[in-house]
Structures are given as structure tokens and as C-alpha cells.
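To start, the structure itself, in C-alpha cells.
Yeah, one chain of the complex is gone here, protein chain that is, but the others are all in their spots.
Naming follows writing order (A and B), and every chain is counted from residue 1.
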Amino acid sequence: MPSEVTVRVNGVTVSVPAGATVAVAMVIAGQPCRTSVTGEVRGPLCGMGICFECRATVNGLPHSRTCQLLCEPDMEVKMDE
Amino acid sequence: MNNYSRERFDVLVVGGGPAGIAAAVRAAETAARVGIVDEDVTTGGQIWRGGPSGGKHSSEASRWLEQLKKAGVIELCGKRVFHYPEAGILMAEGLNDIWELSYRNLVLATGARERFLPFPGWTLQNVMGAGGLQALVKSGLPIRGKRVVVAGSGPLLLAVASYLRKHGAEIPLICEQASWSQLARFATKLIRFPEKIRQGLQLRRDIAGIPLAASSWPVAAHGKGTLEAAIISRTGKSETVKCDYLACGFHLVPNSELPILLGCRTRNGYVQVNDFQQTTVDGVLCAGEPTGIGGVDLALVEGQIAGLAATGRTSEALALFSKRERFRRFARLLDETFCLCSELRTLPSGDTLICRCEDVPYSRLREHTSWRAAKLHTRCGMGPCQGRICGPATQFLFKWNPDSVRPPVFPARVAHLAAQPQSIPEVTGEIQ
Partner (left out) sequence: MSKETYDVVIVGAGIVGAACADAFAKRGLRVAVVDRDVVGSGATAAGMGHIVVMDDSDAQFALTHYSQRLWQELRPELPEDVEFEQSGTIWVAADEDEMSEVLRKQEYYEKRAVAVEVIDARQLKEAEPNLRDGLAGGLLVPGDAVLYPPCAARFLILRAQARGAKLRLGASVVQISEGSVRLNDGQEIAGGTVVNAAGANAAELTVGIDVKKRKGHLVITDRYPGFLRHQLVELGYLKSAHSVSRDSVAFNVQPRRTGQILIGSSRQYGAEHKEVDQVMLANMVRRAQEYMPTLGSMSAVRVWTGFRAATPDKLPLIGPCPGYKAVFLATGHEGLGITTSLGTASILVDQVMGSKPEIAVEPYLPSRTAKEYAHA
């Protein structure tokens, strides 16, 4: 099993340890997960799937809770609206 | 609708943390068909979280996790329970699938979450919960060489600081809002709990050299989009601490939403249970943090009692009562020690956001006199977190009482709301 997985976050290629979550990839990439209702950029807060701040669009599916989603090779992750 | 699966269990455990695992393991000692469902990718919950940097589990955790595997318990990970359409059935949702879970007995071990108190700048990236940052690090976030200020309240702070430091983080400060006298009283009362003393001493060793401030809390977080520094209050004086992460959480609150949806009676937000961990609803038991924040030891005992009681082995359960009572006393000690000081109510400024889902600032909430009015008129609590973050905050800030719980207890796909265990009577359309 490869020890690293490569995903793309807002167009930026990021390498993360295998078994890492998408939220981790976004924080490593320094990219916010989403913008709030009034346009603030946000990242993960609770780390356990409750706060919904880590929502991002993963492989085209919006509002995916990235802290509970494992990175898969060539995943396309974009900031949520 | 996506893939629709059905499973029937004699005992269904909701929540794959220590309490749930203990319940499932004990229940599975019989011929009962036992299932455990958890929304995360693996079992372990928060405290036994795995992942690439989860590190080695404690021997206790390993033992239980191994027992779970050997016990033949059916594990449903990555499934989130969102609905209770009728007695004896829970609906759970995965990424692309929906599960109809029938049970004869139900053990709710839904754990706890951190309490967040808002302060200016708390919505900046890299301001996270204490457990929140730990969870991310366990899930692969590199922390070596990063500066992390740990703040808030509760024993979790020390555990998190210890963990982060072990993984190479630099911790300039731990800020505990409780006072030195509260902490000292806690330390002396620990005498009654030998296991805790050992744990406590170990923790002290782990965090040796890290400054610990009491009566201390974050006053603001600064940075442009991302965190650059935390402003900390220490006995009245403010100081700026440069940091990469602010790990801040004010103790824990129970995840009692699902129990409440099922009709379980609660007191002060905790699920009421009898000696056998049975709730006020027939066939529904509850174990661990939702019955009272008491940590992993209490969770393991309560979980076991629930698993035994759910399979009719009351005499074996009885044998665990005195152990549980000891750990319940510890839980009460935690409650007393880490109660929040009133100064924390002055943290948010008028434009500090209280509801992060709907971006509702403190100033707008202050116009209302109840949670219900605030919710209706500002939409605070109407976002996807369903008030899990802003609810405890507003309860503390305004002494508001929370609302009733409705399905779905977590956001779920629209199509999955239409899931119907029995065949649905056809209802024809009619215009409004």
C-alpha cells in the first residue's frame, strides 16, 4: 500500500499520508474549505463531523464533510460555495 | 434512491467509542446478533481515534478493539444515524447508501462533543477545538515544529497538549479558565481515584516545561484569513502569543440529540438512566458521556453494564456497579472543577459571530429573550450543525434553554427522508 496519496485541492496538488482525511489535505494545502453566508473563509473546527465548517465539494459532490472522508488518489476537492 | 440495505439486530449499538465498543463486546458474548454503527471511518470514537498518526493505542484500547473484532460484532462504519421513523427502526446514511437498521434492544453511546465559546476571531482558519486539532493530527495533519496554544477548560486540554507535544508541536502555553484554587482542590480530591492519580502524574510528566496558566482564556484571535496570533488573558492582563494553531475547547457537552429524538427523558441535558443503564424508553439503553461526562473509564463500565443488561445478564452487570459508582464520583468532580467562570460571558464583542452556519453576530442575538425567538428571527441554530455549536454557546451566554429535537438529527439526503420501512400508503397530489 502506498504511504502517500495525492489529491488536488482548489487546483493545488497535495501529498498526504495514506489514511489522511480530506480536511487534513485542505489544511496542509493552506486552503479554506468553504465560504460562509457572509463570505468569510472557513476551515475545520471540531474535527468530528459536527460543526460542518469543513464542508467542501469533493469529486463534484457539494457539502461533503471532509473530516470524515478519506483521501483517495486523484480526488478533486474544491471550496464549497 | 441509492442502495437500500436492511439489517436486523438483537442489539444495536449506536456509537463506536469506548462505551459502544464495551456494550457491543459484552452483548456479543451471548448468541445475540450485535451490530455497532458509527459515522466515522473506523471505530474508536474520539478518544481512541485511529488514523495514520493515531499512534499506538493504549493497551486497554487495543484490547477492546481486538475483542470487538473477535466478538463477531457487525460493524457499520461511515454510516450516520439520522432518523427514527418508527419504533424499533433507525435509518442511517452512508456516502451513497441508506440503511434500515431494526433492533430489539438499542444502546445509545453517542459520546460527547466540545463546547465552543465565541470570542473575536474564533472563526479564523486554524482556530479549532482542542479535541478538534487532535483529531486532525491523528488523521494525518503534520504538527511538527508548529506553535500551538491550547486553551479552554477541562482535562482534555492536558491530554491534547501532551499528544501534540509528543508529535513535535511547540506549545507556548496552556490556558485553563478554572482558577488555581479550583485546580488545587481537584488535585487533592484525586487521592480518592488511584487510577486517576497515575494518569495525572503521567500527564504532568508529559507536559513538563509547558507553562500552564489558570484563570486564563483567549480574548481574541488575530490574523488575515488564517491565524497568526492569540491574545490571551492571564489574571486580568492580556498578552499576545504568536501561534500557528489555537486549540480551544471548553470541556464537553453530551450528544443527547438522538436519545431525545427517541423520547428518552433528560435532566440538565444528560440522559436519565436507571442502574442498568436503561432509559425511560423501553428497550433503549444509554451509556457513556450522554449520561454524564466522565471520561473513558466510566464509559467502559457503563457500556459493559448496558451490553449485559441488553442481553438479560443483570447479575453480571451488578458486579460492575461499585466500579461505576467510583467513576461517577470522578465525573461529578470534573463537573464541579471545570464549571465555567462568568467572565467568559464577556468574551464576544457585538460583531463576533455566534452562529457560524448562518453568520449571526452577538449583537443580533442580544435583541431576543429566548432561544426560540432568536432562532426564528435570526436563523441562529437553523444551519447544518443544527445548533450543536451555537446551542451550548448561547445556553452559556444567555441562559437560554434548547429547543426540541426533530428528525433528521443530522443533515441527510432529501431522497433518504423518503425512506419508508413499511409500504407507504399512496397519497395523491392536491394543490395548495
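By our rule, a contact is a pair of C-beta atoms (placed from the backbone, for glycine too) under 8 Å apart; a residue touches a chain by one contact, two chains touch by 3 or more.
A quick note: this is a predicted structure, and the numbers were derived from the prediction, not measured.
When the omitted chain is restored, the residue from B:86, B:275, B:336 or B:351 that touches it is B:86. Only one of the listed residues, B:187, B:201 or B:373, touches the absent chain: B:373.
Interface residues of chain A facing the missing partner chain: 37, 55, 61-63, 81. Residues touching the missing chain, restricted to chain B, are 1, 85-86, 370, 372-373, 376-378, 382-384, 386, 406-408, 411-420, 424-432 (touch as defined at the top).
The rule we apply is simple: only the chains that are shown with their structure count from here on.
If you average the CA atoms of chain A and of chain B, the two centres end up 22 Å from each other.
Per the touch definition, chain A reaches chain B in the complex via residues 16-21, 23-24, 27-28, 30, 32, 36-38, 40-53, 55, 63, 67-70. Chain B contributes residues 39-41, 46, 51-53, 78, 80, 95, 113-114, 116, 123, 125-129, 131-136, 139-142, 225-226, 353, 356-359, 383-385, 388-389, 411 to its touches with chain A in the complex.
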